[in-house]
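Missing here: one protein chain of the complex. Every other protein chain is in place.
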Amino acid sequence: MPHALERTNDFVVKFANINGSGSASANRLFARTILRMGVPCTPRNIFPSNIQGLPTWYEVRLSDAGYLGARGGAEFVVALNPQSFDQDAASVDPGGYFFFDSSKYVAQSRLRNDVIALPMPLTEICNAQWSEARHRQIFRNVLYVGALAALFDMDLAEAEKLVEEDFRGKAKLIASNVAALRLGNQWARDHFLCPIGLQVKRSTEVGDRIFIDGNTASALGAVWGGATVCAWYPITPSTSIPEMFSRYASKLRVDLETGKNRFAVVQAEDELASIGMVIGAAWNGARTFTATSGPGISLMQEFLGLAYFAEIPAVIFNVQRAGPSTGMPTRTQQSDVLACAYASHGDTKHVLLFPEDPKECFDLGADAFDLADRLQTPVFVLLDLDMGMNERLCDPFTWDDARRYDRGKVVTYEELEAGKAFGRYLDVDGDGITYRTYPGTHPTKGSFFTRGTSRDRYAKYTEDGAAYVDNMERLLKKFETAKKYLPKPIRKDSPTPTRNAAVFYGSTSAAMWEAIDVLAEKGIFLDGLRVRAFPFQDEVVEFVREHDQVFLVEQNRDGQLRSLFLIEHGLSPSKLQSVVHYDGSPITARFIANAIAAKLAPVQVKS
Amino acid sequence: MPHALERTNDFVVKFANINGSGSASANRLFARTILRMGVPCTPRNIFPSNIQGLPTWYEVRLSDAGYLGARGGAEFVVALNPQSFDQDAASVDPGGYFFFDSSKYVAQSRLRNDVIALPMPLTEICNAQWSEARHRQIFRNVLYVGALAALFDMDLAEAEKLVEEDFRGKAKLIASNVAALRLGNQWARDHFLCPIGLQVKRSTEVGDRIFIDGNTASALGAVWGGATVCAWYPITPSTSIPEMFSRYASKLRVDLETGKNRFAVVQAEDELASIGMVIGAAWNGARTFTATSGPGISLMQEFLGLAYFAEIPAVIFNVQRAGPSTGMPTRTQQSDVLACAYASHGDTKHVLLFPEDPKECFDLGADAFDLADRLQTPVFVLLDLDMGMNERLCDPFTWDDARRYDRGKVVTYEELEAGKAFGRYLDVDGDGITYRTYPGTHPTKGSFFTRGTSRDRYAKYTEDGAAYVDNMERLLKKFETAKKYLPKPIRKDSPTPTRNAAVFYGSTSAAMWEAIDVLAEKGIFLDGLRVRAFPFQDEVVEFVREHDQVFLVEQNRDGQLRSLFLIEHGLSPSKLQSVVHYDGSPITARFIANAIAAKLAPVQVKS
Amino acid sequence: MTYLAKPQLRHPSLKVNDLGLTRRDYEGAVSTLCAGCGHDSISAAIVHACFNLDLPPHRIAKLSGIGCSSKTPTYFLGTAHGFNSVHGRMPSVLTGAACANRELIYLGVSGDGDSASIGLGQFAHCLRRGVNMVYIVENNGVYGLTKGQFSATADRGSKDKKGVSNATESIALVGLALELGATFVGRSFSGDKEQLIPLIEAALMHEGAAFLDVISPCVTFNNHEGSTKSFEHVREHEEVLNVLDTLDAFDLLTPQSEITAQYEAGTVQDVLQHDGTTLRLRKLAQEYDVYDRNAAMAYLHERGRAGEIVTGLIYVDPQPVDMHANLGTIPTPLNLLGDEICPGAAALDKINASYR
Partner (left out) sequence: MTYLAKPQLRHPSLKVNDLGLTRRDYEGAVSTLCAGCGHDSISAAIVHACFNLDLPPHRIAKLSGIGCSSKTPTYFLGTAHGFNSVHGRMPSVLTGAACANRELIYLGVSGDGDSASIGLGQFAHCLRRGVNMVYIVENNGVYGLTKGQFSATADRGSKDKKGVSNATESIALVGLALELGATFVGRSFSGDKEQLIPLIEAALMHEGAAFLDVISPCVTFNNHEGSTKSFEHVREHEEVLNVLDTLDAFDLLTPQSEITAQYEAGTVQDVLQHDGTTLRLRKLAQEYDVYDRNAAMAYLHERGRAGEIVTGLIYVDPQPVDMHANLGTIPTPLNLLGDEICPGAAALDKINASYR
């Protein structure tokens, strides 16, 4: 038997539960207690595409070093699901710990020699303590949190404080939950050698960071970004964006006197309708968005082409999941990049934003509305399930009260009255972006007809080839202009000069920066560039040009962001190497580091 | 004034009409008379997106050399539309001829000095000859055909024979049409110096070729290819594929005894439904197809991803028109290449076929059904408006009676009875293609569940990442396998060795081969490769590798086929130069030759 | 049709309405539809109705899908913004627009292909949401723009131009609209301006989802014998339920007596609308009650089975509920809200605190 693992503030705890059993809030309580102790930790929920009765896992990675990506492996497994018991037992790292409900007999043969077994008769204790079935089920979860606190030497008071905050005003609930916590804690102290080798020590690493999921952050971005109309259709994993938008708008956007809403949320009949509503609202001058996932993007294709060609601002949050088709709807991927970048038939190109974490979901989420209005075109904010549905530690959100919404080039009644010339598709400023009016602005001036068919600079229908080409080329110019408004890439060069580099985006970020550290320890140095928007700015292209070997790390099979590089820029394909991970689990630093090391190995042998 | 043009069997006649005025059949009669004289000619119809009352043009290019592409310019213009009169007058090549209805006074100032005016009082003659308004309108068209025959020294008997064939059995109609032809012919002989410098001389160049449009040819391909279920939704320019399929199937596929149909054509409620029906029918073992254009492709995206992932055969004829959005619905483009190749969210790739003319629409149209069944995946046949809706001279269709439909890997009742092992997604043969059963085959064996979600090799639902990846990689292998079944590219090397080459596809073909000839005359030599399918075979990639400079000629803005080259193969982007033409008119040899010559000029100066 | 003068309605004088506008001010670009197309008459009726009601043209938003019918918004109300969207999806675009600015008047124009085939789902859902709008289907039983295929409203057994009979059950949009909760439902005929104009006026005044099914013959592809959507067939089978006047615009409809004279005398019923205006109904089917949705459906089905085409105001709910009531939105149009709605930095700090 290997030595029992000993780690402080740097290990992974995995909970194996049954979905619908109420374990989620107990697991969250565990993670939040660690955070309250100042120790960075990142939870990830792995759940099935059903509502109740199937296996679900919750992984919590503690990392004083601040690594927030998935890591893989688990030093400690909490096995509470008889269905997956053997699989869970097998998943403990050698020398790790296996905590399970021992109320029913578990044959020794199902346990491992190289792992420390921590049996606790949770059900038995609950049955003895509580009579109601509901209580027995709920408190069983709280019980193990109390026990873990003892095993890891955590500060139970922090957990108790969280319970108090969560149930504020419900004294009875607080008391019973605290009692359960203490019961579990005490039982563990009485029956196990506490603490074990894995320990949580108070730290200051968390700082003033907040703990929030990307979908909620996006919803807040939409509230602060001034969205007034949201049209949507439920689909995992995007559903909570409009739901949280509703919730926060109902708090922050209600007329105090009348109780009336300063926003509208319409649950549409499907995604064709939701994007149609967004286009109608945007045409009419509202800031508006929808949220969806892959299948919704597929259904929106026709309308997205209309919005591109008729130049309608629209913000689309796409929380990506594993495709194709229904795929693995509760697993993560970055596989809608191509479907968004070139959405619709004909020659089209769209603006994409790639937030890395909830903080950027908020920032880019809010910015997206300015960008859409400024560029008069759809703007996609590409999240993924891993970022959208998991809580993540990130910097607190900030807002500059001096900031004003950029509504783009809109001609007003006054300007029309003053005789300002107006041609809806007339490129007055030479940047490809033309002026618009909102419907109903002026009795006699500035009205125009919007359509998906070709038209001249004054929005008049035409089938003239030259006018069509003129317009299509202006759209290319506008796409070029977009680059100057879009968020710049984030570059971090290796302290040791290197000709190798990595390019990545979105939720890959945390694992990637960690992988760069890991590789540096092995003597492999990489400059890193995180792309935050498409079309790519010169800085991005330059970065690739500067290096001999660029690894494009992404979470899809076909290297979709790499395709954008190849299509849009004259970059050498052999230089741009794909590193892909697409089994639906979040990419890890271990995976990236191994993949890159393997690709570099032959090169290094040569040199 | 320049010398009046003199050409034999090598000029362009352009008719300017009003749509809905019945001129189409007269213009066709003109073109077909030329063909009956053995002279190759190619008509192109340029029509607006409306039903009646707007300008429409019909261009007939005569070319004894056999060039069937659009050429540009016109030596002879027939101006019958007062709306476009001035524009039409301006469009005659210097030294050309301008034929117009002089019944109403036309100011001399509206005519050109450098063009020969041929005024004929068509309306006046008609009014004198016929009393009914309907007759006056119809015969006015026939009249000018008669006159043109005189001017070009055409054999009127051929026109008369065509009238007889067209109205077979309707003696009165024949007589009156022939009379009108002769009246026009005589009038021209009496009032013009006949023949003029442009003349049609009997030739043998047409040979046994047939004159048919690509949509009809595709429909025939579907009939011969064994399609039994067609589901569709009307959209220009694809509508005539299902309509002609219906017509021919009603002739060739009816049970003689009962009068019942051996086929089903369902006009669906939209494109989502039409592709859904195709998928349902294909799943159930029928050979089935739909036809659509860009907006339909956008709407089908979700279902196309399902078909890719669930591995359902489906044939989709996409007759491309100018996008994006509704775009220019009666203009031609090749701009749905990307939207088809990577249709749907997630990682997807689809098989594309690129016919060049009606002959290949028939051949590849029929083959598509074998390919879809063999590969169990959607197969797109990419036409465009120019090819689909215009009649074109092409080789007669052939069929080998020994040919048998390839239904692909289907396990039968007998095989199941005999104990053949069956796993729906089990790669028994190592080519990525697995076996299927039709629903209802066997009472106890071989049934499986089809879904768009991840599953194991036995079609059982799973969210296991490894099983998912296993399946996705098999799909890549299948895509690789596809290459060996797909039609090979057509390569034609320059007799003078060269390091330059052109790659192209579809309706660009005729203009491209002509451009190669034109360039050769200027001392610029190109090897040519016409791509007929995606994924590209090794031959295609090798061809690009072999050359220093490869021009990728296509009819869209963004160089979409070029994107496929860049994405799928490690080809150097700087070597692959885009030559694009996308104003909605068919690409011409002149355009291509000029564009390539211009791109090569600096290079040639250097060398 | 480009070369023909527009069909002349009955008010040729350049009369001025309360806004000081003439009927010309309500017109649009010259139509490019076929000469005699029913759709052009409907455009003319819309022009009349808006003129009669003194609506400021620029406060109307015209929206449509794709089709000959959907082209028509270009041909009326030239100073209004218009949106020719994609095939069958006008309802969602209109719904979104209505969310953004509740103060404009929404006029959706569609075809039977656009609404009954590809757009059926959106048609249904915008009605059930109670979007405040007038939704007109210019119903010709065929796809005009794609050259004459049967649409879903083509009656079973009716024949196309080549004599092929339609085998599939048809969709009755009026029946559907009633089933789906539209609060104003009417049917009319493009050839019957006297009925159509006031019906459009009444629909414009209705503060909820108003639906009008207007039979509008396609002269090019569906005006032959055997068609049940031809001018002749509709004239022969029209059963006029009622004719109505909107009392606000009463004086503008000249001369009263003439209109009345065209129909058998009937009783008069005044219908008070939510906004305070009154519809005066001259009932031709005496027993018919425009408030009774159930009875309306039964009556329609019964007459429909007898081959009759019932026209007139079919159903009105005098207390319609508009989508904005369901959404609980403020009276100010949402598109006017600016920086003042941003909760700002302080509120954000509170949010941050709640996520620690």
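Per-chain numbering from 1; labels A, B and C assigned in written order.
Just so it is clear, a contact is a pair of C-beta atoms (placed from the backbone, for glycine too) under 8 Å apart; a residue touches a chain by one contact, two chains touch by 3 or more.
Since this is a predicted model, take the numbers as computed values, not measurements.
In the complete complex, the hidden chain is touched by one of C:L77, C:A152 or C:L244, namely C:A152.
Residue A:S325 is the one among A:T33, A:S218 or A:S325 that touches the chain missing from this view.
Remark: the omitted chain is touched by one listed residue; of B:A4, B:A179, B:C194 or B:I210 this is B:I210. Within the whole complex, the absent chain has one touching residue among B:W187, B:F263 or B:F479, and that is B:F263. With the whole complex as reference, residues 117-121, 124-125, 128-130, 152, 167-172, 175-176, 179-181, 293-294, 297-298, 301-302, 325-327 of subunit C touch the missing chain.
As for the chain not pictured, it touches subunit B at residues 35, 208-212, 220, 223-224, 226, 228-229, 231, 248, 252-253, 255, 258-266, 268-270, 272-286, 288, 302-303, 306, 396-401, 403-405, 407, 437-444, 447-453, 461. Within subunit A, the residues in touch with the undisplayed chain are 20, 49-54, 83, 233-236, 239, 267, 269-271, 295, 325-326.
Basically, only the chains that are shown with their structure count from here on.
Inter-chain spacing, taken between the CA centroids of subunit A and subunit B, is 45 Å. With centres taken as mean Cα positions, subunit C sits 40 Å from subunit B.
The residues of subunit C that reach two or more other chains are 86, listed in rising order. Along subunit B, residues 49, 295, 325-326 each make contact with two or more other chains.
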